[in-house]
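Have a look at the structure below before the remarks.
Every protein chain of the complex appears in place save one, which is left out.
And now, chain A:
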Amino acid sequence: MKPRWDTAVGVLLVAVFVTGLGTTDGFASRDNLAFAFNDIAEVALMALPMTLLVVAGQVDLSVASMLGLSSALTGELWDKGWAFETIVPVVLLVGVAGGLLNGWLVTRVGLPSLAVTIGTLALYRGLASVVLGSNAITDFPETYAKWAVDTTTVPGTFLTYPVALFIVLAVVAAVVLHSTGLGRSLFAIGAQEDAAYFAGIRVKRIKLLLFVVAGLVSAFAGVVFTLRYGSARADNGQGFEMLVIAAVLLGGVDFDGGKGTVFGAVAGVLLIGVLKNLLTLNDVANEVQVIVTGLLLVASVLTPRLITAVTDRRRLAADG
């Protein structure tokens, strides 16, 4: 059987985790694990729709800006005296609207998703600054904040509620991608969009849906982020889009589309989170951490291709 990269990342994750348990004081504590996983909750949440998008040959660079816009809007509306229960649906609607704009530009106007979302990356972040300027809104209600912070865990576990939600959504995403017709359509679109279209798959509709889900999840991640830090700012989550994409690629999801698993993406996110936590605990300087993540990413893109190249050559040689 051909070695699969997502399995390799899973094994690497387990290996890093076990090494951490054995070598690093404080790593295994419940507090630390709760923190380490909660610390990447938003990135993890956004990585799920991103996985589906990348499998379908698309990308959404505007997710982190949508997170920022959602955070800024949450803060501004809260400051204006809106009820938190009203703010959340409104913010989610804004996420849907943002996703619709991305999806509309990609599917109806026919622009490449990379170009569109580079634009909306700037647009949504800009809107966030317009909404909140350089202010920070901080007085969020404890009743809601406690569900986002790492000191509240699902009883008996080290899983925080954002992480628990992530697990549920990851299962949903895995089922959708790997055992439904829609999932197969995504692979088909990612592999050969024209072929998928002629096979009767409603390519545009599905792509639009993916962008809407990405917008929705990002907006929700913005609410989680805001509550977790207790601070709504326009620059919240700046640069997270790169972390999200890095995690997805690290998990072996092919940037050219048509290949990848939710398991791989989840392993990729967790690997980035656990590595960051371990390196920080061992006082490894931030610059070195960035280098480690970068090297891993290059390796994740390079290794499967090298393996394919080598096996192909062997097969050719064997066939004579």
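Assume a residue touches a chain if its C-beta (ideal position, glycine included) is under 8 Å from a C-beta of that chain, and two chains touch if they have at least 3 such contacts; residues count from 1.
Rule of thumb we're sticking to: contacts and distances are computed from a predicted model.
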item: Chain not displayed: protein name in its UniProt record ("GMC family oxidoreductase", "Rhamnose ABC transporter, rhamnose-binding protein", "Hydrogenase 4 subunit E" or "RNA polymerase sigma-70 factor, ECF subfamily"); value: "Rhamnose ABC transporter, rhamnose-binding protein"
item: Residue of A:58, A:185, A:261 or A:300 touching the missing chain in the full complex; value: A:185
item: Hidden partner interface residues of chain A, rising order; value: 25-27, 29, 31-32, 35-36, 39, 78-79, 81-86, 88-90, 92-93, 96, 136, 138-144, 147-151, 161-162, 165, 168-169, 172-173, 175-176, 180-185, 201-202, 205-206, 208-209, 212-213, 216-217, 220, 223-225, 227, 229-231, 233, 235-239, 276-277, 280-281, 283, 285-287, 290
